[in-house]
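Of the protein chains in this complex, all but one are displayed in their positions.
We call the chains A and B, going by the order they appear; numbering starts again at 1 in every chain.
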Amino acid sequence: MRDKLTIGAFRASALTIILALGGIMLFLFREGVPALTKEPFEGLVFAVHPQNPVRRLSADECRALFQKSLTWSEVGGPAVSPLPIHLYNLELYVGSQASLERIRSFLDSVAQLPGILVALPRAWVPASLRPVEVRWSAWEALFGRVRWSPTYEPLPEVGIWPLLLGSLWVTFLALLITLPLGVIMAIYTAEFLPKGLYYPMKVLWEVVAGLPSVVVGFWGLVVLVPWLQKAFHLHTGETALAAALLLGWMTIPLMASLVEEALSHVPRLLVEASYGLGATPWQTILRVKLPAIRSALLTATLLSAGRILGETMIVLIVSGNAPLLPTTPLSPVRTLPATLAAELGEAPVGSYHYHTLFFLGLVLFLLTLALNILAYAITPSEKTA
Amino acid sequence: MYKLQAQSVSVWYGTHQALYDVSLALERNHILALIGPSGCGKSTFLRLFNRMNDFIPGFRLTGKVLIDGEDIYAPSVDAVLLRRRVGMVFQKPTPFPFSIYENVAYGLRLQNRLPEKLIRERVGQALQQAALWDEVKDKLKKPALSLSGGQQQRLCIARALAVRPSLILMDEPTSALDPISTAKIEELLADLKRAYTIVIVTHNMQQAARISDYTAFFKDGHLIEYGRTKDFFTNPQHPETLRYITGRFG
Partner (left out) sequence: MPLHLRKRLPKRWGEAILTFLVGAISWSMLVALAGVVGFLVYRGGKVLSWEFLTTPMREGMEAGGIAPPLVGSLWVVTLALLVGALLGTATGAYLSEFSPKGRLHRLIELLVNTLAGIPSVVYGLFGLALFVVALGWGASILSGALTLSLLSLPILIRNAQEAFSGVSPDLKLASIGMGASPAQTFWRITLRLAIPRLITGYVLAMGRLLGETAPILFTVAAYYLPTYPQSPLEPTMMLPYHLYALITSGTNVARTYPMAFGTALVLVGITLLLTTIAAILRFRLKKQLHV
């Protein structure tokens, strides 16, 4: 009887794993998909002067009008300058009959102006104004634009490319450090390190890998960033390079331990054949061992890339947090995880910004998932880090 | 009634057949030795009697295996209970990471709460039957791992005896031990026979000849010959048996 209890309880624990992963995917989809299906200005209507011939606008045009970077005539309207008014949270102002009256009279007076463009809740649109249709294409907004400015109401710019490319750029730069140094350290540890120092070296790797990233980021901010600023004569040292250097360094132990594991499993027969032919240790390493672990190298790179992609704090602290398209290693950059960390605190739950951030989380999740699946498809035997 | 019986037993592991139509019977309080070249199926046959083969993937059996007339592979049989009634000693001594006393008491504690006094008695008796009592009576609380190899194996025997099994199975119990420990264990087997029925797998033919009452010779999963030990070694019936025995003796 006790047997059944034990096995049942343990099996139930194992099933929570399924629940956990399922839950993560469920919530990411549930909160992220609305970024594709909803409009950021839900419940709001855009209205213009009845004599304004414009009947519909694209989201970009509407936004440009609000920002006054576009004139009415450029979109087929009258030759007056746009007068944008955004009335949100009207409910909050309606405290008394008096304030209701005030808002109504304000709206009525404003409705006279020919260049007007008002964004306000549907219920408040006075009869004297005419609504226009504003087209919002979520796919275009997310994947067709390169500006990220999600808090601009009522038409946020949510182009994710600067963030996505920022992530990829930083990951690429970091791998330039992780890959060669990780392989070098793996070779040294597997081939030349005195046996007594093997475990101390591995302890060293575990220790470095276990450093809190916020501490490494802090060190980077205080030491590395000023140094970069001086060395490259920059406006600020907070750059993609700073993040890449730190991230690359922190990921070396992961790469090194995966590669070292692979090196020590190269079949003896191959190694002995090489030595038997008179090859030196280095010749054997470069000509026999490294080629033999090609797929392990690829797996290790993919797993390291996945780890770097998901890292949040170092990037948040030292990379400048500018959601711009990355150009050089010396420009500031913003990655997907850093965006989540920086903006989630300020996005009201259920708002469009909130959903967009979860969409970012979904993209990040799928990206790292793809990397991991690829990595395990190449070498099925898993390894802990 | 026979203590144990095999009736036309065949065993498969997946598609590989390990035993072919084996039949034999043994009366109580006798020792049966199973001999044969490695891989002949003698260990498989031994483990039929406590259903340890159940854990090997793809295990399949036809025929009947009976202990005290009961089919132990019947669906209503609880294998766990069976193993408490049949003791097993393995080739390598496997003391648990407990004290000497707790090792011997292990099997007793598996069952419903027996009074501590009874457990103490049984442990003492088992250690005496295993000819280990004199050597450990003063250090029962010491860890079992502090004993020598031969002592550890006798401890495993005591552990098996403590639960008063009706049948004891031994899989090459002395092959990992030195000659002196081996001799001690062979001595105690002769004593144990009076109260227990024992089946022992051994690759050492002199041992089989010395201690057993009946011998069974297996080759390639077939039972080649089975008979009283006296006759078996002096006058084997089957040419294969003769070849095996003389080959090993020579």
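Quick note on the criterion: a residue touches a chain if its C-beta (ideal position, glycine included) is under 8 Å from a C-beta of that chain, and two chains touch if they have at least 3 such contacts.
Owing to the predicted nature of the structure, the values given are computational and were not obtained by experimental measurement.
When the full complex is taken into account, the listed residue touching the unshown chain is B:52, out of B:6, B:34 or B:52. If you put the hidden chain back, the residue from A:16, A:99 or A:328 that touches it is A:16. Of the candidate positions A:30, A:135 or A:294, contact with the hidden chain is made by A:30.
Interface with the hidden chain, as seen from chain A, comprises residues 2-3, 5-7, 9-11, 13-14, 16-18, 20-21, 23-24, 27-28, 30-31, 181, 184-185, 187-189, 192-193, 199, 201-208, 210-219, 221-223, 249, 252-253, 280-282, 303, 306, 309-313, 316-317, 337, 340-341, 344-345, 349, 357-358, 361, 364-365, 368-369, 371-373, 376, 382, 384. One chain is missing from the display, and on chain B it is touched by residues 50, 52, 55, 80-88, 90, 92, 94, 96-97, 106-107, 110, 156, 159-160, 163.
Methods note: only the chains that are shown with their structure count from here on.
The distance from the centre of chain A to the centre of chain B, with each centre set as the mean of the Cα atoms, comes to 65 Å.
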